[in-house]
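Quick one: the structure is below, questions incoming.
With one protein chain removed, the remaining protein chains of the complex are shown where they sit.
For subunit A:
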Amino acid sequence: MLEARLEQAQILKKVVEAIKDLVQDCNFDCNDGGIQLQAMDNSHVALVSMSLRSDGFSPFRCDRNIALGINLNSLMKVLRAAANEDILTLKAEDQPDSLNLTFESSQADRMSEYDIKLMDIDQEHLGIPETDYAANITLPSAEFQRICRDLSALSESVSIEATKEGVKFACSGDIGNGSVTLRPHTNVEDESKSTKIDLTEPVNLTFSLKYLVNFCKASSLSPTVSLCLSNEVPLLVEYKMEAGYLRFYLAPKIGEDE
C-alpha cells in the first residue's frame, strides 16, 4: 500500500496546476523512491517529467510499485479544496480502484477527506538519454515567464540564441519583431536573482511560444529556472523543488532544408 504525507499541500497543487493544461490523464508511478510522472502532450511535442523523492514526504511508505492512473482535471478539482498550508496525505491500496486524499489544517481542527476514482491508462514511456547540453542557462523564473509572455504577443515562435555574451530571445511576427537579451550577472544579495550562462558551444534554436508560456505556469514552484539547450535536440526547462524536480522537454521547430 501507499501512504505519503506531504507537509505542504501547495507543492502538489502547484505541480498539478502547472501540467494539467498539457496533459489530461497520466499515471503517477509510486515506488519506494518516491512518486514519478512522465507524460507527453497529445501532439507529442512536449514532455513532462516530474519526480517527488520519498524524503520530501514524512512519512513515506510504498510497499509495491503502484501506477495511479489519474485524470488531472479531477485531481485539480479535489486539490482546490485544500489550503496551501494544509498537510496532505495520499493513500492507496496495492491494486487500487481509487486514491484517498486527506487535508489537515495545522491550526484549526479541521480534516477533509476525498477519494478519486482511478483509471487504466496505457501509456508509452520514452527513454530520455543523458545529455551534456551545450548551453545551461539559469535565470529567475519570473524573468523567463515575462519574456515568454511579452514575446508571445508578437509571434508564435521564439528563437533562443546563446553565445558567450549572453542569451537572446527573438521573435518576428505580422506586426513587427522583438527581442530580449540577458547578459550573465550576479546578484550578491539574492543569489536567485542572478543569471548564469554555462556554454561549451553557441546554440540557436526555435521553439513554439505557446508551449513555453504553458511551462511558465510552474514558475511558482521555484525562484529560478534552468534552460538547457543543444543544437537539434529538445529544450529542457527545469524547475527544481526541495525534494525533486519538474522538467519539461520541448521539441524544436526545424526549417525546411531536406
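Operating definition for what follows: a contact is a pair of C-beta atoms (placed from the backbone, for glycine too) under 8 Å apart; a residue touches a chain by one contact, two chains touch by 3 or more; residues count from 1.
FYI, contacts and distances are computed from a predicted model.
Looking at the choices "Flap endonuclease 1", "GPI transamidase component PIG-S", "TBC1 domain family member 5" or "Membrane magnesium transporter", the name in the UniProt record of the chain not drawn here is "Flap endonuclease 1". For the options A:His125, A:Arg149 or A:Arg183, the residue in contact with the chain missing from this view is A:His125.
Subunit A meets the missing chain through residues 40, 42-47, 120, 122, 124-129, 157, 206, 208, 233-234, 249, 251-256, 258.
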